[in-house]
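The complex appears here minus one protein chain, its other protein chains still in place.
Now for subunit A:
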Amino acid sequence: NLAAAGPEKFTLEYIQKQVEEYEIGKRHLANMMGEDSENFTQEDIDLFDFIYLFFLLKQICFYFQHPDEIFPKQRAVQWGADGRPFHFLFYTGKQSYYSLMHDLYGKILKIEKHQDRLRAKGLFSQDAQLISLGPSRWLTKEELELLLVETISTHDYDRFIKLMERMLAMPYSSTEEEFVQRYRRQLEAQSMKQMMPPLEKDENGVAFSTAEGRRKTSDSSVILRDCGSGHITINGQDYLQYFPVLQDREQLMFPLQFMGVLGRFNLECTVSGGGRSSQAGALRLAISRALLSFLSEGDGEAMRQAGLLTPDPRVRERKKPGQEGARRKFTWKKR
């Protein structure tokens, strides 16, 4: 139903004009920066800051991107000058979706014919050549709508998925693998391995590693050096001076004490933001992460089990209107 999407917001001429202006602006920018205007790509433009662009181009440009990425995809007019529609399923209303179903069913029939021919020759085997799809998922309904440039209902989407599954369940469906892969997306392989910081060596041959940690609004960065002494420096100061409270120093030492490497490492830390407790927590996380590169797999797993490697997700909850605090309500009066 085309009318449900509203009238065509941007005419073809308007979008073409925008594309021309974009190209001119791109060349202008390239000439100003002294770069090669022919090979100036979108990646080079993305490096520019919004404010820098404002001063350069003397006008506010919120999106310096190709118009195809800004304006939503629309349908061009579906019929020719004599009124005859281009697509043979135009009169169904959902031509792309139904033509997809038509093609899919055609492929199923082709596979069945292939199976019949093999059966006639006596070469049919039940367990042959199922498609291997790997870690992937079907396209979501929204992605399919984007692909087809038309809206479909949940019912239609379910039917499409069922038909695809039916085709995949047939033997000898590996001939249509390329067609099926077009409608699947790869899942990001979820690795169980911890991301450990790399082990580097400085000029004196001392091994060190760097890691970062966050807690509430504090950010910290720690450089762990395998020296043999147990010096700890935070923001240039000694740790006893920076954290006068025992609790904070305990938080700092806990990862080293847990692994039993208390006197081995030198810590050079920087921390900013938050209060004293959150800074201590950020430092603890950073130290644990930096320690991973010096330890074995089993020790790393032990740290993970102890909860040293999990960033604390708790942040301050906002105050809501009509309440005194985040959770506390105003005093309830019966009358």
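As a working rule, a residue touches a chain if its C-beta (ideal position, glycine included) is under 8 Å from a C-beta of that chain, and two chains touch if they have at least 3 such contacts; residues count from 1.
Basically, contacts and distances are computed from a predicted model.
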Ask   = Going by UniProt, what is the name of the one chain that was not included in the view, given "SERTA domain-containing protein", "Small ribosomal subunit protein uS2m", "Ubiquitin-like-conjugating enzyme ATG10" or "Phospholipid-transporting ATPase"?
value = "Small ribosomal subunit protein uS2m"
Ask   = Which of A:93, A:228 or A:311 touches the chain that is not shown?
value = A:93
Query = Which residue, A:58, A:84 or A:182, contacts the hidden chain when the whole complex is considered?
reply = A:84
Remark   = Given A:109, A:130, A:149 or A:169, the correct residue touching the omitted chain is A:109
Query = In terms of residues, what is the contact footprint of the unshown chain on subunit A?
reply = 1-3, 77-79, 81-85, 88-94, 98, 102, 105-106, 109
